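A single protein chain has been removed from this complex, and every other one stays in its place.
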Amino acid sequence: MNAVAAEGVWKFYGDYPALRDVILHAEPGACLALIGRNGAGKTTLLRIIGGFSKAGRGQVRIFGNDPRETGTRRRVGWIGHGISVYDELSALENLTLFGRLYNLTDPHKSAMEWLERTGLDRVKDGLVREFSRGMRQRLAVARAFLHQPSVLLLDEPFTALDDRAIAVLQRLLREALAEGRTVVMSTHQLREALELATHVALLNRGKIAFHGERTAQMVADPGWVYAHYDEA
Amino acid sequence: MRERLIYGLGAIAAVLLARNLYSIFMQLPDEASQGMIYRIIFFHVPAAITAMLCAGVSCFTSVGYLLTKSLKYDAISVSVTEVGLAFLAANLVTGSIWGRIIWGIWWTWDARLTSALVCWLLYAGYLMLRRAIEEPTARARISAVFNIFAFVDVPIVIFSIKWWRTQHPQPVFWGGGSIDPAMYLTAALNLVALILLAVVLALIRLRQEEVQREIDSIRRYAHAV
Partner (left out) sequence: MDFFRQTLVIARKDLRAELRTKEAINASLAFALVILVLFSFAFDPLEEQTREMSGGLLWIVFAFAGTLVLNRSFAREVPNDCLDALVAAPISGAALFMGKALANFVLVISVELVSLPVFGIFYNVHWTSQIWSLLLVLALGTWGLTVIGTIFSALTVNIRLRELMAPLLVYPMLIPALMSAMKLTMDLIAGKPLGGENEVWLRLLVAFDVIFTALSLVLLETVLVG
């Protein structure tokens, strides 16, 4: 069974189709890089997969289930454009909150563990609004990984990350993939993404223009997919 | 086909209204205590009933949208609400005029008029809410939920205001409110005429809404290219 599967997904804004008959899948343990130009529909598609909005036509399945089901949501981790943590709470309070929301057996312990893994344990009691940008981003990563999700959905995760945060995220993603988790990430940063990716999908104006395994050629020449499959 | 429907219904409505106006002004005698002005009731009451029907249809299509996600329902919802709002405004204005002639004041906080005013505010809110959302799918969804809340509130509003007024008696508005049976026919026919008029207006508005949607999606295509 596919970890993530989009079957004939259409998304309409009014009458305008932002996504047209999107067919996509990622097997367990795969890392799918979703690439495409601005406005191609990457965020729209990812948000439908994550259960933030509904497809107009077609459906998305995560391990065969609807993304909105509670059991499915427990297995999905999300990093979007915002950091999705509360400025007025401390790093520890934020992670403990999400630990409780995700029904972890020991939210406090898991929170401490992930603060260490992202290098934030020394500032655990600091309020997020006092954090630097890089620290906020690392906390966002901790929040997404906290509940050991089987599927990680990342919307342009490398954009606006500082080098330390990029290194942390890449390390954690490699570990996650080694543990058999699935990653789907949309990205502009081809180089960083293609290093980790096992599969690549190109979205062009709402349609899938290419969907296949990552090849050595792609790693060597990141623009290759665009050159061959993207229309002007 | 729809245009023929619009013209057809419009013609029937026009004929009915002409007949009614003739009947109201030429044939029926003046009422005992109120004189000329009582004739306004032939518009005041049917306008309210038409508005209420519009609210009902609007709520129905709002639920329809939420269940089917088809924007057709959303278009009907907004068209019917706008028309209903216009008829409700007519109800308020005719009621106000009546009050001015009979009681010398432009507004009495009579239970029915007050309820009409509150309902008008509720549905005006629906239109303002739509104005504030640009994306059509989100607009349809959010306004559909609001519509359901508003419609559920309407009977509660009417009941509570009626009860408030019975505890704080004001000059009674209709002076009994009994209509001579001879006038029933005209009143009923006027109701039919106004309903037909509402349907015609709603259909026209509906067409406009659909054209607007087409323009929006063409605009998005243009931006995407």
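Observations
We just call them A and B in the order they show up, numbering each chain from 1.
By definition in this document, a residue touches a chain if its C-beta (ideal position, glycine included) is under 8 Å from a C-beta of that chain, and two chains touch if they have at least 3 such contacts.
Please read these numbers as outputs of a predicted model, since none were measured by experiment.
Checked against the hidden chain, the listed residues B:1, B:128 or B:222 yield one contact partner: B:128.
Contact with the omitted chain, checked across B:14, B:142, B:189 or B:204, is made by B:142. Screening B:1, B:26 or B:156 for touch with the missing chain picks out B:156. As for the chain not pictured, it touches chain B at residues 66, 69, 118, 121-122, 125, 128-129, 132-134, 137-138, 141-142, 145-146, 148-150, 152-153, 156-157, 159-161, 163-164, 167. Residues of chain A in touch with the missing chain: 50-54, 68, 70-71, 73-74, 76, 78, 80-89, 93, 97-98, 100-103, 143.
Simple rule for what comes next: only the chains that are shown with their structure count from here on.
Only residues 69, 71, 135-137, 213-214, 216-217, 220-221, 224 of chain B touch chain A when the two sit together in their complex. Against chain B, in their complex, chain A makes its touches with residues 12-16, 39, 54, 56, 205.
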